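Here the structure is laid out as C-alpha cells; the discussion comes afterwards.
For this depiction, one protein chain was excluded, whereas all remaining protein chains were kept in their positions.
Moving on to chain A:
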Amino acid sequence: MARVRSRSTSLRDLDQGPRRTTPGRRFATAGAVAAAGVLALAPAARAEDQIPTVAAAPANSDSAVSAVKDPLEGFNRGAFKVGMGLDRVLFSPIAHGYLAVTPRVVRNRVSSAVYNLGEPNTVINQVLQGRPKRAMRSTARFVVNSTVGVLGLFDVASKMHLPPREADFGQTFGAWGAGPGAYLYLPGMGPLNVRDGVGRALDIATDPISLYVGGFSTDFGKARTGVTIVDLRAQTDPAFHALEDAADPYVTTRSAYTQYREAFVRQATGEAEDLPDFDTPPPPPATPKP
C-alpha cells in the first residue's frame, strides 16, 4: 500500500501515491476514488510514515476503532454498490490495462510526479498544524523534486534525507481536535466522513497547483486529472482484491477507511491508539437486526 495520499490507502509500496485533487480534477478523480471507494484499504506507507501504534490500555473492548458512526448506512450501502459497479465496468479495466502495458519503474515515476504536485497542499497543512519544520522540509522536497527530480518524476529529495510526510485538511482538522463525524460513502467520492469530506473539499479548493498553474479548464489540469485517476486506481488495485475476501465488503471498506484515517490523524497528534481488549468480547447483542 502506497502511502495514502489522496485520502486513500494503497496496499503496496510505493514511493508514490495518489495525491490530492485539484479543483479542476475534482470530478474525475472523485469518480475514480469512488469507484474505488476502497482506497482506504490499500496501505502503502513509508518508514517515516510509521503510525503511532502506541496503545494505552483501553477503557473497554468497544474501542474508538469499532465505534464508527454510520447513521446513513442504508444510503451508503446503495452508494457503495453503485461505486463498485462503476469500478467494474470503467476504472478497473483502465487500471488493469495500464498495469499490463507499463513496467513498474514507469508507474513509479508517474506516481512520484502525481505526488509531487500535491506537495504544496501538504505544506499548507503542515503550517496549519503548527509543524514549521515539516513544512520547510516539504517545501524543500517540492523544490528539489520539481527541478533536480525532473518535474517530480524522481523522488530525489528522499535520498537527501527529506522523506515525504503527507498532510491534508482532514488530518489538520483531526489534529485540531475535530472528530470524524458520520461515515459517508458518496458515488464519485468514495469512503469519507464529515471531517474528511470537508477537508477534501478544501484540499481541492485551495490546491496551489490548480490555483497558480492550471485547473481542469486547462490542458494541464485535464491531463493531471486523468493521470491521477489512473495512478490512484492502479495503486489501490490490491485493496480491491482484498475486498473480494470480505464477507461484507461495505463494512470492511468502512472499517479500513476509518482505521486508516484515524491512524493518519495520529501521525499528526502523536496520540495513543485505543485498541480493544483482545480477550474480552463485547456484550452479546440485545436484538440482532433482522
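Rule of thumb we're sticking to: a contact is a pair of C-beta atoms (placed from the backbone, for glycine too) under 8 Å apart; a residue touches a chain by one contact, two chains touch by 3 or more; residues count from 1.
The rule is simple: contacts and distances are computed from a predicted model.
One subunit of the complex is not drawn; among "Cytochrome bd quinol oxidase subunit 2 apoprotein", "Carboxyltransferase domain-containing protein", "ABC transporter substrate-binding protein" or "Protein-arginine kinase", its UniProt record names it "ABC transporter substrate-binding protein".
Of the options A:A95, A:V144, A:L162 or A:L202, the residue whose C-beta touches the omitted chain is A:L202.
Chain A residues in contact with the hidden partner, per the touch definition given at the top, are 1, 3-4, 9, 11-15, 38, 40-47, 49-57, 65-66, 68, 77, 80-81, 83-85, 87-88, 104, 108, 124, 127-130, 132, 158, 169, 173, 175-178, 198, 202, 205-206, 238, 240-256, 259-264, 266, 269-272, 275-276, 278-279, 281-285, 288-290.
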